Every structure is written in structure tokens, then in C-alpha cells.
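Only one protein chain is missing; all other protein chains are in place.
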Amino acid sequence: MRRSNPWVATVFFIAIFLLYTPLFYLVLQTFLNNPQDLNSGFTLRWLLKLFHSPALWEPLMTSLEIGVLSASLAVTVGTLGALGLFEFTTLLPTALQSLIMLPILLPEVITGLSLLLFFLLLRVELGFATVVVAHASFSASFVYFIMLEQLKKLDPQMAEAAQDLGAKPHQIFWKVTLPNIVPGIMGGWLLAFTLSFDDFLISFFTSGAGLTTLPLKIYSLMRIGITPELNGLSFLMICISTFLVLLLVSKEQSRKWVLKG
Amino acid sequence: MGLKRIVGLLILLGLATASLIYLRSKNTIPPKLRVSTWSNYFPDSIIQKFTEQTGIKVELSYISSNEELFAKLKAGATGFDIVQPSDYMVRQMKSLSMLSKLDTTLLPNLNHLEDYYRKLPYDPGNEYSVPFTWGTTGIAVNTSKVPLNESEISWNLLLNSPKPRHTSLLDDMREVFSGVLFLNGFSPNTQEVKTLADTKHQIAQIKNRVLMFSSEPKPLLLREEIYIAHIFSSDAVQAQAENPAIKYFIPKEGGIIWTDNFAIPTSSQHKLQAHAFINYFLNPENALATVRQSHLATPNRSVKALLSAEEKSDPNIYPDKETFKKLFFLEDMGDTLQIMNRMWTELKS
Partner (left out) sequence: MEPQSKSSKPIPATALVFIGWLFLMTFLPFLIILGMSFLERTPLGTISFHFSFDNYLRSFQYIYIKVLFKTVWLAFMATVSCLLIGFPVAYHLARSRGWMKQLGLILLFIPFWTNFILRIYGLVALLGNHGLINQLLMQLRLIHSPLEILYTRTGVYVGLLYNYLPFLVVPIFSSLEKLDPSLREAAFDLGANRFQVFWKVVVPNIKEGVFIGSLFVFIPMLGEYVIPDLLGGAKEAFLGNVMVSQFFVMQDWPFGSAIAGILSLLLLFTLWLQTRWSRFGNLKDGGNHA
């Protein structure tokens, strides 16, 4: 195969460079005595201070809890849907297909505000539960599509072959079916977790006053004036996201979806 | 294939998750006091001391304008235990039964307030609100960047700024309208639709010139992103403490005077703790520390007695008698509010 055009390669590297500049700048600021001044010298102060600010740790924990629970909920619902529908995918009426696509296509502002109205109408108190449910409401569709791919790959002949070789139904389940489905479930779960952990707008609308997730905290800190601890936090978050991407990419099933976002 | 087993496992997972969500949302232990406040009022150390003394954790969240607070409460933000509406907003919320009646037996420190603040026209007898601080709205200027004649400061400086790309307006409908109304010689509380419409047109032109709308201009002033800011006196004085070149002015045409109050929304579920919080900040010792660190004016008689003569004579915090004459409270707009709301929406669009 011919090598890529040098101009194309240049655009690629410039684009990657520009994508990283804001992040590297944040990381750099973490280690500057005065984050506003490039010549102010190296310090670990802000990073250490971060570990003593409960004001940032608590939202982080809240975000993690919400992420775990909403991802589990989304996996349950989305996988059930995929299990029920994977044999019918080509036969599904357009209305149903649109319904499944709706959470993915609807802009977040509309999803968030309509959920807010929905909860208010039901007189549900806004808080932890509403945010978890709201996150799961849009990530379930993503899980559904991942699981669909996974189930299509599932070969019924494998199970038949196992049966012919004398495997009992529960053996087939534990040795053949489950190992073939679990990677999809893991990938879907990680994706749903990341979507939830990253979400700002939908939490903004459905959290009421009683709850602060990490993105909400960062948003309010940005508004009232930036504290250097925030830079420390950015450093930490960039590390976490790098780790998550590597984890997701290492799973073939979720790779495609990481990339689609 | 055993897919049924998967379904079984999934249903188990779903049930487990649902019960965890239920448990987690029922047990928000330890209970926290949710305080909706304006930025830069409560120093961390004094909040921490409150938590140490009472065991009550506090979480602050910030509002940009009274209208935002009002709308948020209406939009189901039911978790707040303390809110800080300004004068006219106390009246509005009170009339819509959004505030719960205060139990004065739980507020023994109320007697430290000056008499004037015990019988404010919008809430005589402090039935629903307790003044926390008061101040003015004016203009802060970074004098090292913008040369000026300090004896002749007019709203014109803000509205026809010499450095429009370094100028910010408050993201607050009533305040922005007031500034222009003052400049044109009208009352900030005018309900004449024609005058308001003219004002709106003027703001529309100003908006295209200035850099931004922000109700938190302090960090921007300090980072020198902006030089001229429409600002609350408290924020301005704080900025000045960090950068002496920043000076605060109440324009010659007049300015807004406001009180920010403690109040407990009807929906609060920690009313007892909320009273404890209010009482804590009425205590002269705590109030003094807050007022000093955040550079605020105090309505508290005992605190004022403890302030040094120098502190008491800071004209940015305590304006002199002459200036007082040109300060006005914002008043309830009645039905005109809706018209103004529409104008503001159009302005921000």
C-alpha cells in the first residue's frame, strides 16, 4: 500500500497537537506555583492540596456512585432489549426503531428538560435517584446496540455442537453462551459508566438542589473563579480518562463504540 | 442456548441495582445543609467552624441573580435549606408562600441586629427573612488600565465604555436595566413600558460592544480579562483587597442598594439546622470574622461596635450620607415584570 500523503500526515499531527494543547496546559498549570505565570516555578502544592479538599472529593464519589448504578441499570434494560429483539432487527417497525434511536438523537438539552418536567409532574423529589434514572434513560440505547452486535456474532451452531458432544444445558450456558456474551456486557457497562461520569447537562437539570456531581462542581467553580486545586483535579481526571480509554480499547466489543461516542 | 438464564441474571442485577438506588437516595447520611448563596460570601474556615461546632455539614451553591433563585425553586430545586434572596425578592417569595416562617425562639442572636434591619419594609419583624449583609451596585475600574477623572464617575463609563472589549455587565436583568435607567434620569423602578422599551434598545446596542455578561466579575477583574465591571460592592471590595488598582464607584446619577437575607424555603427538610445556621451567622464573633474576611457591610449592631474606625469609614462598604441619598432599593415590578422578562429574553437572544 502506498504511503500516506505528507500533507495529510501533517494535518493529522497538527490536529492531534491542537487537541492536546488545552489538556497539557491544564496539567502544566497544576505544577506551576502561580498557574497564571509560566515562569513561576515547579510545585506539587496544588496536587497535594487536592487530597485535602473534601469539597472536590465528595462530588467525585457521588459521580462514581451514579456512574456505577446507572450503568448497571442501563445494562440490565439494554441487554434485555437486545435479547428480545436481536432475532427481529430487520422486521422492526420504523416507529420502534425511531423510539430506540430517540435517546441517542435527541439533543441533551431537550432530554434533560423533558425529564425535569416529567419528574416534576410525577412529583418525584429531584436528587440522587432521578439523576441515576435519567442517565440510564439515554445510555440504555447505547448498550442495546453494543449487545445487538455481540448477539449477532453468537453462533447457535456452537451450542448445538456442544450439545452433540454431550454437554448438559447448564454446561453449555456456563462454557459457551456466557463467555460469548460477557464481553459485550462489560463493554456496554463501561460505555454507560463513562457517559454518566462525563455528563453535565442532564445532571444539571435533574439533580435539583440536593446533589452535586463532579462536572456540576467544576462548572460552579469555573463560574465563581478558578481555584488551583481545579487544575490538580484536571490532572487526575485526565489520568482516569486515559486509563478508561485504554481499558475500553482493549475490549474489542466496545472499541467501536468508544470511537462512536 | 440458555439465554433464559441470562435473562434471570439480568433481572437479578436490575433488582439489585434498583434496591441500591432506593437505599442510597433514602439515606443521604449525614444530612447536609444546602445553602444557595451568592459567590464569595462565606469563607471556608467559618463554614468549617460551624460544621465542627454543630456536626452539620454545609454545601454551598451559587446563583447569578434573584430571578435565577426564584426560577430554580419553582423548577423543583427542593433540596435547599437556606436561600439568600435580596429585598424585593423576599417580598415576592413571601407573597407566593415560598418561604417558611422563622421561629424567633431559635434565633436568640437576632437582638444583635440594628433596629433599622428589624423592621425593613419588605419584611417587618423578620418574620421570614434575616438580613445577612447589605451593599450597593456600581462600577469597578482597574485604574492602572483605564485613566479616569475619579470625581465624575457616571453610568456612562460602563455603558459607553472607553474599553468596551474589557467591560462586563451583570448577568442580572433588574441591575442592567437600572444602570441605563439611572443614566437617562429615570427611576430604576419605573413601570412605564415606553421607557423600558427605549432602555431595552439602548441595552441592545451596549450588549454588542461589551465583552460579556457575568455576575461573577471578580475573578475576571483579577485576571485582567476585564477592566471595567458592573459589580456588587462586596465583590468589588474583595477585588480591591487583592489588587489596589481596582477601585469601586457609585455613579453620580445614583445606584442600587440591596440587602441579602437568610430565608428558609418552605420545602426545606432541615429547618432546625437551618435556624442554627442563621443564628450562627448572627453571633457577633462569627459575623465579625465573616465580615472582615469577605469585606462585607454588616447590619449587626454588635459587630459594628467591634469594627475599627478605619473599617467603619471605608466608603466602599459604608457609603457616606451624601451618597446614601442617591441609593435606591429595587421594588416589585408587579405585572410589568413579565414585559421586562420578555425584553430581557430578547436581549439575551
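Each chain gets a letter, A and B, in the order it is written, and its residues are counted from 1.
Basically, a residue touches a chain if its C-beta (ideal position, glycine included) is under 8 Å from a C-beta of that chain, and two chains touch if they have at least 3 such contacts.
Please read these numbers as outputs of a predicted model, since none were measured by experiment.
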Per the touch definition above, residue among A:Phe31, A:Trp57, A:Trp174 or A:Tyr219 touching the missing chain: A:Tyr219
From A:Leu50, A:Leu116, A:Ala192 or A:Leu211, residue that would touch the chain that is not displayed: A:Leu116
Which residue of A:Gly41, A:Pro107 or A:Pro156 touches the chain not shown here: A:Pro107
Touching the absent chain when the full complex is considered, from B:Thr17, B:Ser65 or B:Ser294: B:Ser65
Of B:Ile46, B:Ala75, B:Ala276 or B:Leu306, the residue in touch with the unshown chain: B:Ala75
For chain A, residues in touch with the removed chain: 1-4, 7-9, 11-12, 15-16, 18-23, 25-26, 29, 36, 38, 77-78, 80-85, 87-88, 91, 96, 99-100, 102-103, 105-111, 113-118, 121, 133-134, 136-138, 140-141, 144, 194, 197-198, 200-201, 214-215, 218-219, 222, 226, 230, 234, 237-238, 241-242, 244-246, 248-249, 256, 258-261
Touching residues (missing chain, whole complex) on chain B: 7, 65, 67-68, 70-72, 74-75, 96, 165, 168, 171, 173, 207, 211-214, 223-225, 335, 337-338, 341, 344-346, 348-349
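The working rule: only the chains that are shown with their structure count from here on.
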Averaged-CA centre spacing for the pair chain B and chain A, given as whole angstrom: 35
Chain B to chain A touching residues, read off their complex: 1-3, 5-7, 10-11, 13-14, 16-18, 20-22, 24-25, 28, 34, 36, 39-40, 44, 59, 61-62, 64, 72, 75-80, 216, 218-219, 222-223
Footprint of chain B on chain A - complex, ascending: 36, 55, 65, 69, 72-73, 75-77, 79-80, 83, 116, 119-120, 125-129, 132-133, 154, 156, 159, 169-170, 172-173, 177-178, 181, 208-212, 220, 223-226
